[in-house]
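Note that one protein chain of the assembly has been removed; the remaining protein chains are unaltered in position.
Read from first to last, the chains carry the letters A, B, C and D; within each, the first residue is number 1.
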Amino acid sequence: MVGSPVLFIAVPLLAAFLIPLLGMVWKESIRILPGLVLLYMLVLAITLLEQVMHTGTIVEILAGWKPPWGINLVFSPFTGILATLMILMGFIIWIYSYRFKNVDFEEAKKYFILFMMLVTGSVGIVLTGDIFNQFVFIEITSISAYALTAFYKHRDSAEASFKYLMVGSLSSMFLLLAIILIYSQLGTLNMADIASKAHLMKPEFKILAVIFFIVGLGIEAEIFPLNGWVPDAYAQAPGPVGAAFAGIVVKAGVYALIRIIFTLFDVSGTHQFLIVIGLTTMIISEMAAIRQDRLKRMLAYSSLGQMGLVLVAFGIGTEEGIFAAMFLLINHAIGKSLLFLSGSYLVYNSADKYISETNGMGKFLPVTSFLFALGALAVVGMPPFSGFWGKFFMMSAAAHANMLLIIALILSVSLIELVYYFRVINRIYFYKKESHITPKKPTVNAVIAMATLGVIILIIGFYPDLISGYLHQASQALLDKGKYIQDVLSTGQLLTH
Amino acid sequence: MNFTLFDLKIVEYSFFITAILVIMIGLYGALVKKSLIKVVIGLSIFDSGINLLLISIGYITSGTAPIFSPALVKDMPLTLENIKKLSEGMVDPVPQALVLTAIVIGFGVTAVALSLVIRLYRHHQTLNIDEIKNLKW
Amino acid sequence: MKMKKILVISLLAVFGVYLAEVLFKLDFGRQFFQQGVKDFYLITSPIKLQVANTVTAIVVNFRGFDTLGEVTVLFLATTAMGSILYKGRHQLGERTVLFSGSRIVTTGSRLLFPAIILLGAYVFIHGHLTPGGGFQGGVIIATGFLLMLMAYADYTVSHVVLSVVESLAGITFATIGLLGMLHGGSFLQDFLPNGSLNDLLSGGIIPIIYIAVGFKVGAELTGLIYTALNEKD
Amino acid sequence: MIYYLILIFFLLLLMIGAAIYSIVQKDLLYAVIGTGLISLVLSILFLLLQAPDVALTEAAIGVALTTIIFIITIKNTVRFEDEVYQKKPSKTEAK
Partner (left out) sequence: MNMIYILFTLMFGGAILTFLAHKVSGLLRDTLFVLTVLASTVLFYTKIHTGDTVDFSISGLSLQWGINAYGRIFSMIVLGLGVMASFYSVSYMKGKERLGYFYFNFLISLMSMMGILMSHDLVSFFIFWEMMTWSSYFIVIYNGKNVQRSGINYIIFSALGAYAMLMAIVMVYAHTQSLMIPDMMQAFPFFPAAYKIWLPILFLTAFTVKAAMMPLHVWAPDAYADSPMAYTSVFSGALSKMGIYGMIMVFVTMVNYLPDDTWFRETIAWLGAITAIMATLWAIAQDDARKLLAWSSVAQLGYIITGVAVGTPLAMLSALFLSVMHALFKATLFMAVGAIEKQTGTTKFTEVTGLIRKMPWTFISSLLAIIGLAGIPPLGGFVGKWMLYESLINSNHYILVIAIFFASTSAFLYCYKFLFGFFLGQEEKEWEHVKEAPALMVLPMIIMATLLLVFGVFPGIVLKPIDLGMQTLGYSTTAGTFWSMSGLFNEWGNQIMMRPLAYAIGGTFLFFLIILTVKGFKETRYVTTKDISSSGEVPLEHENLTFSEGFYQPFLRAVCPVMKRRMMTYYQGFGQGMEAFFDYLRRVYSGNGQTYAIYVIVFVVILLLFKNSLFG
């Protein structure tokens, strides 16, 4: 046994506190330590995931108090897969940004601490089994995200970050309101306990709490009217951070929203609401994406659209739908991160990141361009790359649930998506480079990181069975509310001295 | 002690009403005021309102603070019954613990927000939120 | 502009009415649920943990994980502020002088400073007995430094010392958590003898954690203010 | 008892008044002092609601630290809200 789930939080926190100290002694350690921590977390996550798949959910109690009283971490197949995905993405992005801010020690130190905390916070959101603890992790993630968004000094990054912060603090207020509404009714903060007692709540409290949760978590999950900050933040953040937003942070937000809707309350209509809101998000953001002339904004809008699709898939609510949603989620994490990572080399030159800057990069940055194209094909859902399977499973789940109109809508939106991605690919490969632009060769570590993502895309594309078994278990785990409650509430015993 | 004033609902709910009003005022400031500093002030007022709401939800009429101070437990054996009796007269400690966390977090967010305001002022030479929109659509 | 105001006010009115409508269903001053976690906390805290201040017991022991997160949030806020206001290696700004302290202010501050620090230390050491704790004590310590920073235009705090203190305190917290794991099987598990109620040395790991938190919060907030004060364009 | 109630009402009204004041006041410095006042009142209310821990925290953080940080920001930017409407003649335009 390598460890237990709490080490996903404890070890990086310890490391975060340690980095400033070690940095005084050995400057390179600020870069290496986060990587080691993430690597350890990755190994731990994979080991635990393997174990969970065979023996069932691990519930870890903290501070020796069993669930309704203490905080607990739940490493079920569902949360485990998400956590593993996030840590994997975190590790790859760490590889990519290993030489980030090579000359400026202070900046680099802060970057790595904040980045590690971003990953940890997201993992915490996914693993925790307590709503207030989740709130704390959301704040950890948000503050790191604000700082990372505003990381570059000579851009409009502070503006983006301030927008994010405004909306984000509203989100945390609504979460607090929701939490206190629940607490006032049930006297507990534990998710499983809430789920088992949810019928005791007066309906108006329940609905108000659900609404506040949807708003508060919707901001993190980037649903339509609440996502104005997203394109700005994604576009202004440094490239790897944009990738981390798309690959890690959104996933945590979506997870939190899904957990509230699927497990906590049995309010009717939430599934339909998810579908409606997901479709709206998807349609509007894809429409905005096709009219962008800046690469990163385009990617950000596209990311919104994809997450909308994921929400629709979750909203179908059947096991198939969740399976498809998980598949889409993984594909989006990998594909969109790859796009952000390679895209930031393609438009390295200016702060504006116009799409026209990618013109003719295929000749100068062959590997980066190829990986960008691969990522684009995967994200669009072209077979035989990974995106196709997600899309197909999603479609067939929707068809099983008899939602043909939704399929048609999604497909017509996918058409829009296809057009703007192919436009960029055309520019990369077939246009003449603009003369004032000097291509920037990616560093070796960046190439390794991007290539890893590319290989994952190919592997999943050609051999989806690699993950589909896990995903089936995960979707069963999410749907089986009773088992979740039982797993959590029956764990451990009251430890006494 | 039979004041008619006490029977009015408004008295009982005065804490809730105040909290809601403060929340509304804070939100108004955050949503309407043009100055970035005013926006941050609005958000922090909002925060205060929510904290008040949380604490007042945990309140129990004529309860005591959830502290078993020496004065409270003196010459009383610490048996389960005694503690139970004492604890029934205590206000709920959980919201207090939550608010404690929330205050600190709120402060952290405010600090970050204000440093962003300084950055924005340095960059734009203005604090008017309507002029700070280089990023749009 | 007018439209926006009217819109916002009407929106807020609707929002407020709905919120009030639901909240008014609660009876103020009464407990709204039959059985909550609070009963367990109120009983366990004095009997098992020997901690007089239940809030402290909840913050540090029952929900200690939250506190770890909270400390991290502050730590991150400091880091974030430093990162956001950072101008480059060679151009640290000058101090923003808030007040040019008169002699009375400076002398008074110098007299008050040790007292404030002492008060802060008292507050966090007695966190499990009386109201207060690591956060409060830390904040009080930070205000002491704030006083000095305001009174003396050239008062400097060593960043290195601050960050060492901060890191060590944070490491202590996390390490205690891990020790608990080694000892009792779960993170932040109480592994020290509990003593007896209302003794200074009671409550197991709570005083230790609160001392660490106190140092950490004090150092963090001082650093935060110092960063903000060093900001000048 | 009635004095207690009057005190509470006074504090609640004071809090609302301070909130309105800090939103309406054009001089940001005064507005910030208004926020500080809210926190002060809030901490007294916490005390009355039997939450001494929170009261202590609110007093230390809300009254002292938040206000100071606001003041530092105002020192670094502009003091009057009206000033935000006209752009200052830029001395160091955005780099």
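Here is the rule we go by: a contact is a pair of C-beta atoms (placed from the backbone, for glycine too) under 8 Å apart; a residue touches a chain by one contact, two chains touch by 3 or more.
Since the structure is predicted, the reported quantities are computational estimates derived from the model, not experimental observations.
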Contact set of the excluded chain (shown chains only): A, B, C
From A:11, A:33 or A:210, residue that would touch the chain that is not displayed: A:210
Touching residue (missing chain; options A:58, A:145, A:166 or A:221): A:166
Touching residues on subunit A - with respect to the absent chain: 159, 162-163, 166-167, 170-171, 174, 207-208, 210-212, 214-215, 218-219, 225-226, 228-229, 231-232, 267-270, 273, 284, 287-288, 290-291, 377, 382-384, 388-389, 391-393, 395-396, 398-400, 402, 404, 407-408, 411-412, 414-415, 418-419, 422-423, 426, 429-432, 463-465, 468, 472
Touch residues of subunit B, complete complex, unshown partner: 27, 30-32, 39, 129-130, 132-137
Residues of subunit C (touch criterion as defined above) contacting the omitted chain: 4, 7-8, 11-12, 14-15, 18
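We adopt the following convention: only the chains that are shown with their structure count from here on.
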Identity of the chain that, by mean CA position, is farthest from subunit B: A
Pair exhibiting more inter-chain C-beta contacts, B-D or A-C: A-C
Rounded Å distance, subunit A centre to subunit D centre (Cα mean): 36
Separation of mean Cα positions, subunit C and subunit A [Å, integer]: 30
Subunit B and subunit C: spacing of chain centres that average the CA atoms, whole Å: 15
Multi-chain contact sites of subunit B, meaning residues that touch two or more partners: 15, 21, 28, 36, 53, 56-57, 59, 65-67, 90, 94, 96, 100-101, 104-105, 107-109, 111-112, 114, 116-119, 121-124
Residues of subunit A whose C-beta touches two or more other chains: 132, 136, 139, 143, 146-147, 150, 153, 158, 161, 177, 183-184, 187, 189
Complex interface listing, subunit C residues touching subunit A: 18-19, 21-22, 25-26, 31-38, 40-41, 44, 48, 61-66, 68-70, 72-73, 75-77, 79-80, 82-84, 86-89, 160, 163-164, 166-171, 174-175, 177-178, 180-181, 184-190, 193-194
Partner subunit C, residues of subunit A touching it in the complex: 4, 6, 9-10, 13-14, 16-21, 24, 60-65, 68-71, 104-107, 110-111, 113-114, 117, 124, 132-133, 136-137, 139-140, 143-144, 146-147, 150-151, 153, 158, 161, 177, 181, 183-190, 200, 202, 204-205, 208, 492, 495-497
In the complex with subunit C, residue positions of subunit D that touch it: 51-57, 60-61, 64-65, 68-69, 71-73, 75-76, 92
